[in-house]
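With one protein chain withheld, the remaining protein chains of the complex are depicted in position.
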Amino acid sequence: MKNTIGSHVTLTIFGESHGPSIGVVLDGLCPGLPIETERIEHLLSLRRPQGKLSTARREPDPVQIQSGVFNAHTTGTPLCLLIPNEDTHSADYSQLKDKPRPGHADYTARAKYHGFSDYRGGGHFSGRLTAPLVAAGAIAMTALSRKGITLGTHVLKCAGIADRPFHDYAEDIQSLDQKSFAVLDEDAAAQMRSAISSAAEEGDSVGGVLQTAVIGLPAGLGEPWFDSLESLLSHAMFSIPAVKGIEFGDGFALAECKGSQANDAFRFEQGRVVTATNHNGGVNGGISNGMPLVFQTAIKPTPSIYLPQDTVDFSTGENTVLEIGGRHDPAIVHRAAVVQTALTAFVLMDVVAGRWGTDVFLQEGPL
Amino acid sequence: MKNTIGSHVTLTIFGESHGPSIGVVLDGLCPGLPIETERIEHLLSLRRPQGKLSTARREPDPVQIQSGVFNAHTTGTPLCLLIPNEDTHSADYSQLKDKPRPGHADYTARAKYHGFSDYRGGGHFSGRLTAPLVAAGAIAMTALSRKGITLGTHVLKCAGIADRPFHDYAEDIQSLDQKSFAVLDEDAAAQMRSAISSAAEEGDSVGGVLQTAVIGLPAGLGEPWFDSLESLLSHAMFSIPAVKGIEFGDGFALAECKGSQANDAFRFEQGRVVTATNHNGGVNGGISNGMPLVFQTAIKPTPSIYLPQDTVDFSTGENTVLEIGGRHDPAIVHRAAVVQTALTAFVLMDVVAGRWGTDVFLQEGPL
Amino acid sequence: MKNTIGSHVTLTIFGESHGPSIGVVLDGLCPGLPIETERIEHLLSLRRPQGKLSTARREPDPVQIQSGVFNAHTTGTPLCLLIPNEDTHSADYSQLKDKPRPGHADYTARAKYHGFSDYRGGGHFSGRLTAPLVAAGAIAMTALSRKGITLGTHVLKCAGIADRPFHDYAEDIQSLDQKSFAVLDEDAAAQMRSAISSAAEEGDSVGGVLQTAVIGLPAGLGEPWFDSLESLLSHAMFSIPAVKGIEFGDGFALAECKGSQANDAFRFEQGRVVTATNHNGGVNGGISNGMPLVFQTAIKPTPSIYLPQDTVDFSTGENTVLEIGGRHDPAIVHRAAVVQTALTAFVLMDVVAGRWGTDVFLQEGPL
Partner (left out) sequence: MKNTIGSHVTLTIFGESHGPSIGVVLDGLCPGLPIETERIEHLLSLRRPQGKLSTARREPDPVQIQSGVFNAHTTGTPLCLLIPNEDTHSADYSQLKDKPRPGHADYTARAKYHGFSDYRGGGHFSGRLTAPLVAAGAIAMTALSRKGITLGTHVLKCAGIADRPFHDYAEDIQSLDQKSFAVLDEDAAAQMRSAISSAAEEGDSVGGVLQTAVIGLPAGLGEPWFDSLESLLSHAMFSIPAVKGIEFGDGFALAECKGSQANDAFRFEQGRVVTATNHNGGVNGGISNGMPLVFQTAIKPTPSIYLPQDTVDFSTGENTVLEIGGRHDPAIVHRAAVVQTALTAFVLMDVVAGRWGTDVFLQEGPL
């Protein structure tokens, strides 16, 4: 499926950092979904570069819907949305043609595409392509919220500084929706900002861990053996540039536990089945159990740094040292938070549409 | 795709723990692959329960090929292989009908399938279904080895005890192929066995971390955005029961690094591009870079334990305490190693077939 | 997708004419569907060779369900059904290894599979593989009938003799369900039988046209642009061996009409939209309009004939003359009728499941 994701609703991504435009096509959307332009713009604003913590590239990201919307509602036919590229400094990238940046896709793209790929600004691999993903995720979030499903992502760790965990999921999710720096604890946020700035000053970069929580998911979603919720979500999350790991619930910590510690006991609570703990992150056997879905991803430090780095030069066939100019993010973990939320929303919309049919989102109310 | 995985070569799994048989259908296989029955049997023997470390269920697992093989070679048409179920003690599971085991799929299967699923022995969710996956993986390993690609998995950690990392990949991979307890360091192996036995005596269970390495993969494999190597492999690995996390290269540890530490410098070495380090596990931008592909998974402790556990009883609508009889594994991490190898082999065979066409494995020699 | 069909419910076919068994795996079935063994056996009996009109091969076709059924209902997990091969006379086919039969897949299979395919009895291309398709279709017909959708196929033409068209769809569909020679007009049936016998005596074969009608389909099924009902059904029907054409409604005759003759006027009838005529076969713009779905397929004469035929001999590299022994059908059009019904039922079950979700068939009653 290459640049397409989804089984019932599909999302196809296209574009290069320095081409005319980037965008996505969403197919299989429920007809009649209101297109909340402000919601799309708001989510895009959360992803946008922020002052000194980010690249200096301005990305106003005006979303241009080409199809699939009529009278401000989805029609049910493919929705194509474009974001034109602007403020491109292609000249900044001319040396990348032959000198691949360590940690980036420059070399692997060259190998894969036999040298025909657009290397400017990372081309098709640019993090910039997450902008249309966020726009698409905004539509998915509209759909999910009609069925009582909400979600959010925070920076659980950055540069070694830890945020507090989720306390009240509903409240925390709501607060994250308004935060351009998605950290629950304000002190932790301040320390992280400071650590990012320090790294920027050194010409270096930092990474972190993102944590996403989803509430309102009914039990019974996901497919054994190969389309478990964990499989679908991990498949999607590894599309976010810089993600190098994912874990559900207590994840790698579970590997250190005994079964008696890791198992979440079932209990009836007001006639509903719940679990007393949530070490498994709301997923048993790959299928949702009705508890909050919780997972973490590892975001590696941005590979674009100003420090000189060893690399090869294909024009000479010799080893060389690369010093990158251009405009870079000393951290992308905070900008990636909304991308992770958006992609998660898309995956869950697809799963819900598979279970109850495309039109399930026409009516508001629980599943 | 539910119970099917793969784009160019597909694998469809079927069966229940206590039904007539379990099996897989492989479609899109290269014609002319030798079917090495002994190799299949050998890999299955590595997965088989081992003495006191495992369930007492005997699983001779005779593989019965129904189709797709003629004159001991694949024909290129769908290959169906069956493993009949034997030695089933269905009565052991009667209480599971209404009392879901914590940490298992009993409750989520009930929710998903409206109470129609076969609950005996975990039904379709049973770890037993990994047996046909291993058989399928053996065929994939035959295909890959014709192109110089080999792979292996070891228990990197179990019950808090660590194995040594890979030293010489080729040699370690070869040695793992002969180990029924896939640990590189023999001292660590002995300690792990002892820890598993202790947990068994307590009626409890332990988990661990598996590490897989693949060598011989050329640069340029994987598809940007949604079918990256990391996406495809994580999608597959979360199908292995008990996997709760996956990370590539240094994974979550990268989240704590600076960019200058995480980036792998490119170097020419005998005219070939290599990286000086391999923190990214052989993958840049989701695409193989020609270095060893390395990843780890978190395996939670087996949820079936003999200790009493809190759960619900659907027949009474009340909370209850469950004591499980039956036969269980105090750890499955060592048995899961070959499953992880097998599934990885399948995914990579599929990726190679997509790039060079199904028939690429007809000829031996590098890609 | 190769040997798999379906988007929401998938059917994967496997097996060779002279291998251990043939079968299918159905995935994505609604849980809770009753498995009506007699219904499956009855449909298979309609496909079975009939006296002098068919091959002498006995095909008792005992269906062995391996998975996906528990307490006589579908579980929702993959249902694998096997039909063991018996009464195989493999020796009859030895000359086919090198002398491809005209009109058959012998040569194209050899080209595609590099000589590794099982040539005995047509191998994977054998019409025998339609038996598991019929069994699968029986399950689909159970599902559809719960939502008021019924269907049937008759031999509209055979050897130049025409059956009467459908009169009362519901009644005709019901009567076809009991006919082992699926012709509505008994006089036409007698003439067709006689023509088939004559062809058999000449060592030759005849073809025909099959017509299928489906009633109870609601308006709005099918997807522009590429998964129209016509696209999905034609894709499936060309899988039936010997089908060389398909047309919907008046089909090729529409090419000779004016627009004023071809258009079906819309009318309100008891508050429901109907069309005054049905030249378009219940499909407008690729989507069902609520009228009976009607289509015809062209079935070429069975290519296996006893008359000598020119062909090549790969063992000598020379042209040669082939005289086929073995057991052949002088016509398969009448046996193909139930196969066409079965595959149509599968496609429609899949389309309905896509629109309303897999579980839509749990409840009886209209869509």
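When the chains are written out, they are named A, B and C in that same order, and each has its own residue count from 1.
Here, a residue touches a chain if its C-beta (ideal position, glycine included) is under 8 Å from a C-beta of that chain, and two chains touch if they have at least 3 such contacts.
Predicted, not measured: the structure shown is a model, and the values here were computed from it.
Among A:31, A:49 or A:203, the one in contact with the hidden chain is A:31. If you put the hidden chain back, the residue from C:121, C:286 or C:357 that touches it is C:286.
Against the chain not shown here, subunit C presents residues 1-5, 7, 13, 100, 102-105, 107-109, 111-113, 124-125, 129, 157, 160, 199, 202, 204-209, 218-228, 230-232, 234-236, 238-239, 241, 243-252, 254-268, 271, 273, 275-276, 280-281, 283-290, 298-305, 307, 309-312, 317-319. Within subunit A, the residues in touch with the undisplayed chain are 1-4, 10, 12-16, 19-23, 25, 27-28, 31-32, 64-68, 70-71, 73-80, 82, 112-114, 116-118, 123-124, 359, 362.
Contact between subunit B and the unshown chain involves residues 8, 77, 224, 354-360.
Here, only the chains that are shown with their structure count from here on.
Least-squares overlay of CA atoms from subunit B onto subunit C yields a rotation of 180° to the nearest 5. Ranked by distance of CA centroids from subunit C, the top chain is A. For the touching copies subunit A and subunit C, the fraction of interface residue numbers used by both exceeds half; the interface is of the same-residue type. Subunit B and subunit C, compared by their mean Cα positions, are separated by 38 Å. The distance from the centre of subunit A to the centre of subunit C, each centre being the mean of the chain's C-alpha atoms, comes to 45 Å.
In subunit B, 1-4, 13, 112-113, 124 are the positions where the chain touches two or more neighbouring chains simultaneously.
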